[in-house]
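Of the protein chains in this complex, one is absent; all others appear in place.
Let's turn to chain A:
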Amino acid sequence: MRSWSILGTVALLLVSDSWAFKAHDFKTCSQSGFCRRGRALSARAKEAKSSWVSPYRIQEDSINISPSQAVFTAAVKGLYEEINFGLEVRIQDDGVVRVRMDEVGGLRKRYDETASWALIAEPVISEDIKWAKSKGATRATYGQKKEFEVIVKHQPLQISLLRNGKEQIVLNGDGLLHMEHFRNKVEPPTSTEEPEPVEGESAEEEAGTQKVLEVKTRPTAWFEGETEDALFEETFSSWTDSKPKGPESLSLDINFPNHGTVYGIPQHATRLALPSTAGEDPTFSDPYRLYNSDVFEYLASSPVSLYGSIPLMHAHSVDSTVAVFHVVGSETWIDVSHASDKSTQTHWISESGILDTFLLPGPTAEDVFKQYARLTGAPVLPAAWSLGYHQCRWNYVSSDDVRTVQKRFDEEDMPVDVFWLDIEYAEDHEYFMWKEKNFPDPVEMTNDVAANGRKMVVIVDPHLKRDDNYPAFKQASELGILVKPKSGEGEYEGWCWPGSSSWTDFFNPASWDWWKGIFKPEGNPDKWTWTKSTTDIHIWNDMNEPSVFNGPEITMPKDNIHYGGWEHRDVHNINGMLYSNLTYQAVAERTNPPMRPFVLTRAFFAGSQRFGAMWTGDNLGTWEHMAVGIKMVLANGLGGLSFAGSDVGGFFGNPEPEMLVRWYQVGAFAPFFRAHAHIDTKRREPFLLDEPYKSIVKDILRLRYTLLPVWYTAFRETTVTGMPILRPQFIMFPKDKAGFDIDDQYYIGSTGLLVKPVTEKGATEAKVYLAEDEVYYDYLTNQAYRGAAKGKEITVPAALHQLPLFLRGGSILATRERPRRASSLMKRDPFTLKIALSKSGSARGELYLDDGESYNHMQGDLIWREFSAKEHGKHGLRISSADLAAAKPDEAVDGVALKTYNPANEFVKSVADVRVEKIVVLGLRSKPRSVKVQGGGELVYEYTPGVAASDKKGGSPSVLEIKDPRVLIKEDWSIVID
């Protein structure tokens, strides 16, 4: 009977333990040996103040400057005289500076392949820029007006990038550079006087009580500290990391002496302008952490690491925008502090890897994004359908369930493009293997969805159930391409959804063709492939941090072994990107010629933008998470990952109808728009809502679909320029200080749409910040608001059915006002042009179109047009359409520079009769006397008088509606308003 009562207690404890973020599952800096050492180093430097001098210095006689290229190399000495480092500084043809440093002749080799995974190609080194060596420093000056200067100071080593004599980025300015050299474990001499700390004492306590008397005996103590702290073996909770290579961490301070605001280093649930973690009165006590983690019910404001990592940080001031790309794939902690509101100090502490840092000089945000896109690639152009609405749930339980959900959407005439299946479709969570009882006819089910012009997305996670009857596991096991345990022999076994599992090592090239082959629906006589699928099925890669339920910090042990003998610690943050990369290729190559795949990933790294979309993981159905999700999507966009979104409704919990409606408004204005829900939640598909909520959500979905051409056009731009699709205030108005911290409103590409999603309960109005003296039109009511040059906050109605969405004066939008069941069914529909005249009476906009799913656009099968509205005569207006693709063929699409453009290409033929069915002009000064197509007849129009764009006031604007001008999208034309 006693055992009963014990069990009872256990059960009660379980019940009372609410599900929430489990802080004890994840390390704080003080629980991570190398982070602790890094912060201790910083603390010693602070204490020493001006007497602190970095021990790292260039051996002047070793300096070598490439005669033909802007490459500087030198030998470097650090704390230990006998340890050698090699430094290399290269200046690329676009002005980006790359700094690399590695230990030379060390006991072991540091991981140096991170850049090879992140970069799209080896950057081109400038042949024009020359280094000049002078006493104590080597310099290079470049730029059109010689405005940029790189200075490598020799002793102590310090590298700075300057613009117009002003320091932009400084490496090792605070002397925190430290590359721990490889060493063998020295067994401490047995001493009777100084007993070893008792085994089991926590490492923190050791760190706290290390005021030992041996100061004099360690000459390096001033820098490295008096005792060795967790150099070898390290224990966290019940896991011990064997750390066979010993210490190899990298500490580097990166300062922005003239930039008071920093952004980036996603993914963290926090404000866009990164709050401080160090210095005086920091917002967070721990550094930002980059260590891809499956964090259960993450907090809505925290520096803890989440699912993905992009070690790219932007620094911004009214003078310039610059960035640092610190290419490290191992766990990294970043402290941010501000000595004044005009400067920023950051301290990067990584567990392993070489120093490989790119300094992106800007000087504008556009330049920075371009420079970063040249390094890691611009976002890939997605399949057009993937910009539609995605309906997901853990789980639609059967093929009939999927059919019923589709039927209900159709009955309500709610547009949707994609139905998703989460892990429960798979028998025993063996991905690809349908649970036949519930999904007896997966191909027919997919065909039923495809028959309405839709697609399916099915989850495939990286863990393979260890079951010899599971072909994917069996094949991978036989090929010997599974990640190995620390012994380096056999297969690592961890615990995930299916129970005991193993993981493919995608660092092993032998895995690549295997994985690509497995997705082929047409089958392969030699091996098992996924024949129970069709090319209308696309893939969702979840859990690729990787998530390992019984591993340290819910992931793989760091001493696991990957291809080439590298430890998991070296490649952890890159791991997830490789998986979605290979899946992306696999899905593309199912057909010949390949078709654009859609792959959603949870884990990511710098470069993931080349392989599709990401989402912000398992958020909570709370207002806080709704709000922070917007900031996270903005931050991911800064990191290159524009195709991003948060789960609409929140993954966990049952949002009340009001919250759900607001969340649809948020989701409809994110690049990736998916509703998803946890298995324990009530069903919440939009057709289940009561009125008025149902109609409001239906209107939101339809609004999204009318704007799909706008989104697609915005995507074209980012695939060429790398500019994020969602643009926060600081990018649009870099000199407006008041906008630097604003992260709850944003512009969509260069379309002129400004959105401020409402994320508060019970809101009836919203405040929107207008940074310029320009007119903004409420997109849904046309109401005009006038901003001010010094910035102005306007208050706008924002009841539940209203959404603060504005069209900036000077913009032209091309929309399709006939929302249909699915985006693919709108391909031949006519366009509506909405022209929002600027205060000076003009406007412009773009439209990009292609077939949306093939790669034919790379051969020039596309339409890219510019619409403009300019003053014509004294009071008139000329609206015209011009061929941008013909004017700038080399800028039309990413990846290829088209030499010429054929305006009669195959795609154009397929939309030859697609026309403009309506033109709306907002803000005309007076009623037109005539509206004509140039060279054609009079058009029918309706004019409602109102406020003109040039009037210095808001109000109901004048509206001119031109009925069906019947001008074609493919052609140049002009419409003249007199």
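Following the convention adopted for this analysis, contacts are C-beta pairs under 8 Å (C-beta built on N, C-alpha and C of every residue); 3 or more make two chains touch, one makes a residue touch a chain; residues count from 1.
Keep in mind that, in the parts below, contacts and distances are computed from a predicted model.
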- Item | Protein that the absent chain corresponds to, by UniProt name, given "Exostosin-2", "Glucosidase 2 subunit beta", "Phosphatidylinositol-glycan biosynthesis class X protein" or "Ragulator complex protein LAMTOR1" | "Glucosidase 2 subunit beta"
- Among listed residues A:Trp52, A:Phe236 or A:Phe549, the absent chain is touched only by A:Phe549
- Note on the structure: Given A:Trp497, A:Phe669 or A:Phe740, the correct residue touching the omitted chain is A:Trp497
- Note on the structure: The one residue from A:Pro67, A:Pro525, A:Pro593 or A:Gly937 touching the chain left out of view is A:Gly937
- In terms of residues, what is the contact footprint of the unshown chain on chain A? 3-4, 7-8, 10-11, 14-15, 19, 22, 25, 294, 296, 397-398, 400-401, 413, 428-429, 437, 451-453, 495-499, 549-550, 554, 679-683, 702, 817-821, 825-830, 912-913, 915, 917-918, 927, 933, 936-945, 963-964, 966, 968
